[in-house]
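Here's a structure for you.
A single protein chain has been removed from this complex, and every other one stays in its place.
Chains here go by letter, A, B and C, matching the order in which they are written, and residues are numbered from 1 within each.
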Amino acid sequence: MTATAFKTYRPPVMEVSEAGDELLEVAMGPHHPSTHGVFRMDVALDGERVVKLKPVFGYLHRNHEKIAEKASYLASMPYTDRLDYFCSLTNNWAYALAVEKLAGLEVPERAEYIRVITAELTRIQNHASAIGFLMQEMGASGTPLMYAFREREKILDLFEELTGSRMMCNYMRFGGCRVELPSGWLEKVKTVVSGLPHFIDETEALLTGNEILMARSQGVGVLKPDLAVNAGVTGVMLRCTGVNYDIRKVDHYGIYDRFKFRVPLGDHGDIYDRYMLRVLEMRESVEILKQALKDIPAGPIMDPKSKIRGFRPKPGEAYGRIEAPKGELGFYLISDGSPNPYRYRVRPPSLINLTILEDMCLGQNVADVVLIFGSVDIVLGEVDR
Amino acid sequence: MIFGLSVVFVLTSILTVAGALAAALLKNLVHCALSLTVTFAGLALLYLQLDAQFAGFSQILVYIGAVAILVVFAILLTRGSGIPEYRSYSSSWLAGVAIAAGVFALLAWAVVTSLPASPASAAPQVSVQQIGQALMSGYVLPLEIVAVLLTVALIGAVIVAMPEASKGDAK
Amino acid sequence: MSQSSPFWTNFDQVFVLLRHWIESFFPLWLQPAVGTVLGVVAIVAAFPGIFALTTVLERKGLGRMQNRLGPNRVGPLGILQPVADGIKSLTKEDIVPLTADAAVHFLAPVVLVIAVFLGFAVLPIGRNMVLANLDAGLLFFFAIGASTELSVFMAGWSSRNKYSLLGAMRAVAQMISYEVPLLLSSVVAVMIAGSLSTVKIVEAQSGFTGIFPHWYVFTPWGFAGFALFVVAALAETNRSPFDLPEGESELVAGYFTEYSGFKFALFFLGEYLGMFSIAGFAITLFLGGWGAPLSILGFVPSWAWFFAKLFCAIAFFIWLRGTLPRLRQDQLMNFAWKFMLPMSLLNLLVAGAWRFLGEGWSRWVFGSAVLLLAYGLLGRVLMRHQHLGARSYRYAD
Partner (left out) sequence: MLGEGILKGLGETAKNFAGSFVSKERLTTVQYPEERVAPIENTRDFPFLVYDGDDKLAGLRCVACQICEKECPPKCIYIVKSTDKKPDFVGKPQIYPARFDIDISVCMSCQICVEVCPFEAIKMDTEFELSTTDRFGGLLFDRDHLAKSNEHYHRIHPTEAAEVDARLAEEKAKVEAKAKAAAEAAAAKAAATPVAKPAPVKESGA
């Protein structure tokens, strides 16, 4: 395109809407400041309103599932940290659960308690960060995000003390956990957990009653229950529409039956509900943590039958799923008796929750597209795998 | 003092005339609108020189603040901001010049005949207070009529824009 | 005037005396010109200095609000950060997009900064320290304020980039719709002070009853006017809850997307100076300009009070920026036309009633009752109409 031709350059116009006026095509991303990682949305605007939205992802595809087919079961475990890099411990647990179902291993009591404690800590720091990022998109210049990160740092320090790394924990093994709790770790968890309600109250005081937040989020990006169920949406997005489906209660995996906790449900399915549900779920997680910390037994943390090397589960298939902070995270494994799986499939809640992004954004304002996308709370590592 | 006029007056009048000419002759519509704004600014300066502070400031407020933006928005919304392809000189330019000269002559005649015989006495010192008093006492009727006129225009504009908006929501 | 002793008056008038002393060196016919030049130099030096300081204060204040330190690497406590930012913006390459309209692209920041600097001409910084004591000073300020929209439009249109065009259209629409409540809420002070001249308005508020000053903000219509004026000022200068045009999360950087290097710094300067001038006028109209907050504190010089109040206003702006999320474009417009406008019209009514009800408590009760009632009703109707409100959540059984 020569300089002169470039001078009469007019922005590409996708097509004319029925109203006859030209649609303004705007590509948001992949380097748009608000997308959570590399993700592009081709949005067609009629004035300020969204007429068409095409999500484009795959920029972060790392071929995780094919690599898993060529690697041993254990070698895939550190890669599961990189799926939803905000919640590595719940990813590990889901994969370990699937392999335990496949190979028929039992997990000792103490390991089950450790899994619940680490999973609930992960849930809290994930929800806190999700709310922080949502407010960042709304323009609150990072204050809620910084409060969330202040708490998240405490939790990540606990993870570093236990597993050796803050975000890439690689802690669960088939049949239990890798390392015994370091001395004094449980006391530190107790102090952090006792500080959490104060943080949640602070976030609520800062945000829940805020009229601008209400104006920007109530009635925006509404998701209908039937669409949510048909699209396979899970997690907070589904419970916001009033559908009572929490895998901790449905599947009774791990030892969640021993703990008394409630599942909050929303009625409107809009962004405000997603924000409030994340806050209420954080409070429930604190309750679970208190109960788990109170009666964690002593004992082994690893099933003696499980082998580190040369692990060859008997041929068969298994699907292990847990209630990850982002939704139902599942691992489907087919074993043919050899040390590496025949098929290794991850059910990514972020990707499936994202399929209905266009339905939520149609007719909304372009400023809200970024908010709706932020309220879904996705991580590109899990979407693209 | 250049041939009997103060330097500042000459400068502002040159600015105003240049702005007006540019507004007429430039090809790009938005450039014309911006040079029109320069003319408004020149006019405001002329008012201020004549010590009519209120007139000068309201000129800035009304014309530069509102009318200029209105003109520019109108140009943008009617997709006129592109560079026009057609030649800007229409064939019958001769008739144009003739009409312009006629109008100019009429205006010049009106200005010259209205000049007072003796040089004007010092301009009366008018304070904003007196303008307010006059508006509220002598000219209250015209003020109310203008107010009603503006409201009617406002409501008319909203109604004209209404179908477009309502159809949009109907989707 | 409690500070009768010459020392205090001299200290208070130190700048005025300084000016007269310098003027004395020049021939008589040149002195007024020298006086204004000195005034202009003072303003052009002082307010960009405050701008530099504000950039640091803003980043440090936001940091402190977010449990972290602000910049503290450049110079002690990060004080030299603006010097670093200034050098950075000066040395950065000034990229002009190929398709941009060069002339208008260049003129936009220039027009903005000129318009904003003109606004300072009528701002009374201290006792008889105002650059131009115009009879219609306030009208001049609003007239000049209205022309900043043009420069925003020029910037947005000339960069030929659809993001900046969208940003510019939004910014201009926002500024126009908030101009109306801004003017109407300031008319209240003009009605009671009886003059458009900023100096007279400040003098009208300079009396004291007991130790409390006669500031307009301590009257029902004054407080409502001040609140409306501040909210409209926030929107006028695209700050905190209304900083939509450069909403980073939506339109990258709004109308100054295509600007870099010094032109971008000029826009930045223009925005902050706009913030100072409008904060200065809020102080002049409602917070008693350079008046002392308590009669016993009269000894402190007048210009010190003005700058103290200015820094409080800046702190308030930063405080809002650190806390509040951003409003959407249509909500912003609704808020202007459906809440701010009716409230300011009502405020005019209350101010009128205040003037004619005469002394006594009746006008206080009437004023505050009407305003509180209107505020409550309008607020509820606005929230109910968009069915916003607190929600209760149920738990699965």
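We adopt the following convention: a contact is a pair of C-beta atoms (placed from the backbone, for glycine too) under 8 Å apart; a residue touches a chain by one contact, two chains touch by 3 or more.
Predicted model, so just to flag it, every value in this text is computed and none were measured.
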{"item": "Touching partners, among the displayed chains, of the absent chain", "value": "A, C"}
{"item": "Identified contact with the non-displayed chain, of C:194, C:207, C:342 or C:376", "value": "C:376"}
{"item": "Contact residue for the chain not shown (choose from A:25, A:42 or A:202)", "value": "A:202"}
{"item": "Per the touch definition above, residue among C:204, C:320 or C:349 touching the missing chain", "value": "C:320"}
{"item": "For subunit C, residues in touch with the removed chain", "value": "61, 64-69, 319-320, 322-324, 339, 375-376, 378-380, 382-383"}
{"item": "Positions on subunit A contacted by the hidden chain, ascending", "value": "71-72, 74-79, 81, 143, 147, 150, 153, 157, 160-165, 168, 170, 178-179, 182-183, 202, 205-214, 308-309"}
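Note that in this section only the chains that are shown with their structure count from here on.
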{"item": "Between A-C and B-C, the pair with more C-beta contacts", "value": "A-C"}
{"item": "Chain separated most widely from subunit C, comparing mean CA positions", "value": "A"}
{"item": "Length of the line joining the C-alpha centres of subunit B and subunit C, rounded to whole Å", "value": "29"}
{"item": "Subunit A and subunit C: spacing of chain centres that average the CA atoms, whole Å", "value": "43"}
{"item": "Multi-partner residues of subunit A (at least 2 other chains)", "value": "none"}
{"item": "Contacting residues of subunit C [partner subunit B, same complex]", "value": "101, 103-104, 107, 134-136, 139-140, 142-147, 149-150, 153-154, 157, 169, 172, 176, 179, 195-196"}
{"item": "Sites on subunit C touched by subunit A in the complex", "value": "62, 65-68, 98-99, 162-163, 166, 241, 243-244, 247-250, 252, 321-331, 383, 386-391, 393-396"}
{"item": "Touching residues (chain side subunit B, partner subunit C) in the complex", "value": "28, 30-31, 34, 37, 53-54, 57-58, 60-61, 64-66, 68-69, 72-73, 76, 81, 127-129"}
